[in-house]
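Sharing a structure, written as structure tokens. Questions coming.
Apart from one protein chain that is not included, each protein chain of the complex appears where it belongs.
Think of it as A, B, C, D and E in the order they're written, each chain with its own count starting at 1.
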Amino acid sequence: MVNGIVLPIKKVFSLVDSKVSVEIKDEKRKLLGRLVAVDEYLNIHLDETTEYINNERGRTLGTVVIRGNNILTIAPSI
Amino acid sequence: MVNGIVLPIKKVFSLVDSKVSVEIKDEKRKLLGRLVAVDEYLNIHLDETTEYINNERGRTLGTVVIRGNNILTIAPSI
Amino acid sequence: MVNGIVLPIKKVFSLVDSKVSVEIKDEKRKLLGRLVAVDEYLNIHLDETTEYINNERGRTLGTVVIRGNNILTIAPSI
Amino acid sequence: MVNGIVLPIKKVFSLVDSKVSVEIKDEKRKLLGRLVAVDEYLNIHLDETTEYINNERGRTLGTVVIRGNNILTIAPSI
Amino acid sequence: MVNGIVLPIKKVFSLVDSKVSVEIKDEKRKLLGRLVAVDEYLNIHLDETTEYINNERGRTLGTVVIRGNNILTIAPSI
Partner (left out) sequence: MVNGIVLPIKKVFSLVDSKVSVEIKDEKRKLLGRLVAVDEYLNIHLDETTEYINNERGRTLGTVVIRGNNILTIAPSI
């Protein structure tokens, strides 16, 4: 459908097995963890997940599956 | 579509029959229960469900079907 | 697609013709009524509908069609 | 897919050409008008539309197309 | 799928090249502009766009693409 363009989701696939930062929509919250899996809806499976609220470290969450539509952004964690 | 990657939803399928914690979007509320069924939209059927508001035990809800798009995260309940 | 698992929506189909409680997303509101019909998007057709706000009985609404994405939970009404 | 069940959307189709009340998600607002057309996403085309805010008559809007996902309920207008 | 009914989106197609008023969900904001293009998801391409907040003229925005799911209503601009 979109020939010759690398899709945005390909960028996310390239992050599998590395640390990512997932920003939640409408909440001052981020989840940082290792990206285990992602699908075409941007549903995400993280492990070693830690919560950050207003950039302060929160709970340790371990394994979590996040519903794609409630994700605002996904970025490599630096 | 995403060969060689285990999809996030497979993680959730693996939790069928065990206790899960379902975090609701935009609400300080979690539903804990036994995962009876889940589909590709992450619609979820729980039984033996208990509500937690701000981590305090709330109502006992029994059987509940939750619409997938309003779920923020699903995790094994520890 | 998900062989051997009874889908969450089957639970809702089984409630057709009985009283259900439909919790609306982001509102302290429930609609109780007889479940006339439901489809794969969890769009719901109720009749004999009564509104409950903060668990207090509100308006009598009669026949109502509810858009599935704005539904948080569906449960048998006890 | 759902044999033998009359789908919720059939109820809405049956209201074409009559007056309906459309409740907007997360707003204390209703739009009342004549239902001209509806599709499978519950997108709705009304004419002779009047706005009601907290049950008080507001602006006269005439012809309006409403995006289905932002509709909470559709009901016959009595 | 819905034979004999003119779909709501046909109403919007008929407005291409004319001035439309696009009401944004959950914001007291409207975008007025010339409708350049629209698709089946009600994604909209406007040019000569002006913002109105609480019915007061705001910024001039020029060319803008609006994501359909965040649109509440589309109407001819009078």
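Here, a contact is a pair of C-beta atoms (placed from the backbone, for glycine too) under 8 Å apart; a residue touches a chain by one contact, two chains touch by 3 or more.
Not measured: the values here are computed from a predicted model.
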Exercise for the section: List the displayed chains that the omitted chain touches in the full complex. Expected result: A, E
Handout entry: Options E:21, E:43 or E:77, residue touching the unrepresented chain
Key = E:43
Problem - For chain A, residues in touch with the removed chain - result: 1-2, 5-12, 25-26, 42, 68-69, 71-76, 78
Handout entry: For chain E, the residues touching the chain missing from this view
Key = 13, 16, 24-27, 36-40, 43-45, 61-67, 69-70
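Here is the rule we use: only the chains that are shown with their structure count from here on.
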Fill in the blank from the handout: Whole-angstrom distance, CA centroid of chain A to CA centroid of chain C, is 32
Exercise for the section: Could you list the positions in chain A whose residues touch two or more of the other chains? Expected result: none
Exercise for the section: Indicate which of the five shapes (line, ring, star, complete, other) describes how the chains touch one another. Expected result: line
Handout entry: Complete list of chain pairs which touch one another
Key = A-B, B-C, C-D, D-E
